[in-house]
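A single protein chain has been removed from this complex, and every other one stays in its place.
Letters are used for the chains, namely A and B, taken in the order the chains are written, and counting of residues starts over at 1 for each.
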Amino acid sequence: MLGKTAGGLYWMFRYLERSENTARLMAAGQRIALTRSHADDEWISVLETTATLDSYSARYGEVTRDNAIQWMLCDRDNTSSVMTVIESARNNARLVRTALTREVWESVNESWMTLKDALSQKVGERELPQVLTLIRNRSAHVRGAFAGTMLRNDIYNFARLGTFIERADNTARLLDVKSYVLLPSASAVGSSLDNVQWETILRSVSAEGAYRMTYGQDVRARNIAQFLILDRRMPRSLAFSVGKLVDNYGYLADCYGTRLDSHAKAGALHSDFLAVGIDEILDAGLHEFIQAFLRDVAEVGSQTEVDYRFYA
Amino acid sequence: MQMTTTFDEMWGRGMGQSQGHSATASDDGASGGPNSRSSRMTQAQTMYEGLRPPYAAFDAWLKGENPGRLLRKQHEAEEVFRLTGITFNVYGRAEAAERLIPFDIIPRIISGREWARLAKGIEQRVRAINAFLHDIYHRQEIIRAGRIPVEMIARNAAFLSKMIGVEPPGGVYTHIVGIDLVRTGEDEFYVLEDNARTPSGVSYMLENRETMLQMFPELFSRNRVRPVSNYPLALRRSLAACAPAATRGDPVVAVLTPGLYNSAYYEHSFLADKMGVELVEGHDLRVVGGRVAMRTTEGYKPIDVLYRRVDDDFLDPLNFNPESGLGVPGIFDVYRAGGITIANAPGTGIADDKAVYSYMPEIVRFYTGEAPILQNVPTWRCNEPQALRYVLDNLHDLVVKEVHGSGGYGMLVGPTSSKKEIATFREKLLANPGNYIAQPTLALSTVPIFTRAGLAPRHVDLRPYVLVSPDGVTITPGGLTRVALKKGSLVVNSSQGGGTKDTWVLEE
Partner (left out) sequence: MHDPLRLHVRHVTTYDYETPVPWGLQQLRLTPQAHKWQRIINWTLSYEGAQHEATFEDQHRNTVDLVSVEPGATSLRITCEGEVEAIDTAGIVGPQAGYCPLWLFERPTPRTEAGPGCAALVDSVKAEPKLLLRLHDLSAAVAGAVRYETGVSQVGWTAEQALDEGRGVCQDQTHVFLACARAMGIPARYVSGYLLMEKEEQDASHAWAEAWVPDLGWVGFDVANGISPDNRYVRVATGLDYGEAAPVSGARHGTGGEKLSVSVEVRAQ
């Protein structure tokens, strides 16, 4: 396989993953904003989570709901807006067209056409929920075509690496922005406001139901942290994502018959997870833990680019 | 980095010049007119192909069809194209750069007998083109024999001196050729242009058929239509047969594209996909170990045959345009050393130059010793004083084209131009006569297309695709039919409202 193709697959799936995570984040953001008096504060936190608050401020200044929605959905100046990201995913799909089944390609192409249409006009408060659902549905459609028609070979593995690097990154960012409500000191307060915050976190990763199935009605900061960081059954948790990374590096090692630095780095990250407990993490500082994690994940990603010759 | 291809890269060069109705031409030798005396053209009626025998079975089917259903099918077909993303990029438009080419559901039908004759003519022409290219880059016997004037080559920008003395692997220069034809009568086909560089549009030939098979399976059980679907396999086989001496084991073939933003990118990826080979860009390639190799996840891997869709000038910044970011530095050195096959060979543009075109009947006779089977459109070369005088006197009846221009641009269509346009053009022509050739307008045949009001006749042309390898010449039965969708229009160019349709060649 061409190095460029491996890179194209990796980025195509990073972008697809990012589009649906942004949609989830916005849905949760809208929901919580409706329950609060300082509604726009929540949009600040959403912008922080997508790491675009600075570029947003440079463009719009003050954070307002409408501008934030516009920025995150349609703005071409925002390299992480859903529209930009979907277009990048499609361009990468075009780049690797020969590696994809017709069904996967058509699904991506249709997503792009559908969303270009849906996002061509300003999305108001009223239309937002449907548009966000549409974004998630389109992503699910591509994933379905991918899971259902692609050969499980190196092509598949590079796509999966992209998915899980992005997911690990996105979940970690969400946790970081919300880390203050997960701190032991904050949970001691136990106010209803915090309950809403916690609910937002769970919603942002579509995990309200899954959490209830695991912990019942007992919503606690420690449990949420445990669930999103260490629970390997939870498909958007850090541990799950890292586990999948290790699996896919393993398949690549089998496929090519060599283990490379990126495998070792992912392996080390994974061992750290197996060794650590949630109390340890919270005691040492959630923010510090997440920052170190984000650095490590980025490192695994860039090592992969080098190991498999994405660009040179 | 991005190559500035015009829309016409999509179609190869120079297709779709509008051809006037009134076939007027004078083959008056004294006027310095066209060299081919046998091609005297007379006042002709436009031939409507839809009434001809090959359409009989189709017509019977059509009579039983409900127009509403057909309209639905027409929409379905468009939807298929939209979802598949069969698009072309329009150069010079920043927004909405990708466009769909309209598809018409009524096939164009050619009988097996008609095709057999056409195919013979095409093969003859393509063999002559390859022999011409070898000669031009070696002893230039045709010039020594006085059959074409030396200026035709010496003053030609398409002549690539770096190709002098090169023996391309397998002796093949034009691995892929697209011959543009128009029909004016029962057995009268004129060649408009020989696309000997990188003819495009073959993905439409294949996708149009695929779509028809999905839409109207019953049609194909009633008509015995010769398949086109093995083109990609034939292409790969044909390319592999031209592998260079350095090849070890099964030849590795790859398609070189200028990239995502090229107008024909869809086709490049389509062909790579269907052939099961890698689609590469210049920056994926590098000279390694005396070969041109592609960067894979496991390191550099040599390529034996490169089907390039990048123009000569951009192919190698070390040997040609140093500004090119699309090519591979040193690929030409490796080519000359026998380390890779480049398809088509560099320098083939000399064979599809419009001025050289006017000598094609001579070229065919010189290298095959036979009379040309396909007709050439009579051509006045304006660098010849007598021809120029004739052209100036008859501008309102003629089509005047730039010798090296790409199709559609910088040309005059006399019959449809205003007096003012003709006057302006006259000055351009006088300023640089050698830059122009002129041709009479032909009576292009029409075929039926589907409209809301029923079937309607429209003008068409045809581009069959030809593969050349040491094993022989392979012509896929069919090709790309382009149709002027506007009533009365002679412009089949898709940038000006042209569409495509499936082309059937029936089994006899």
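Quick note on the criterion: contacts are C-beta pairs under 8 Å (C-beta built on N, C-alpha and C of every residue); 3 or more make two chains touch, one makes a residue touch a chain.
For clarity, every value in this text was computed on a predicted model and none was experimentally measured.
Counted over the whole complex, the shown chains touched by the missing one are B. The chain that is not drawn here is touched, among residues B:165, B:217 or B:454, by B:165.
Of the options B:290, B:415 or B:497, the residue whose C-beta touches the omitted chain is B:290.
For the chain left out of this panel, the touching residue among B:64, B:146 or B:322 is B:322.
Among B:336, B:365 or B:486, the one in contact with the hidden chain is B:336. In the full complex, the hidden chain is touched by subunit B at residues 137-140, 143, 150, 154, 161-165, 286-290, 317-318, 322, 329-330, 333-334, 336-339.
Here, only the chains that are shown with their structure count from here on.
Inter-chain centre distance (subunit A to subunit B, centres taken as mean C-alpha positions): 47 Å.
Residues of subunit B that touch subunit A in their complex: 82-85, 260, 265, 269-270, 272-273, 278-281, 283-284, 294-299. Put simply, subunit A touches subunit B in their complex at residues 1-6, 91, 94-95, 97-98, 102, 105-106, 109-110, 113, 154, 256, 308-309, 312.
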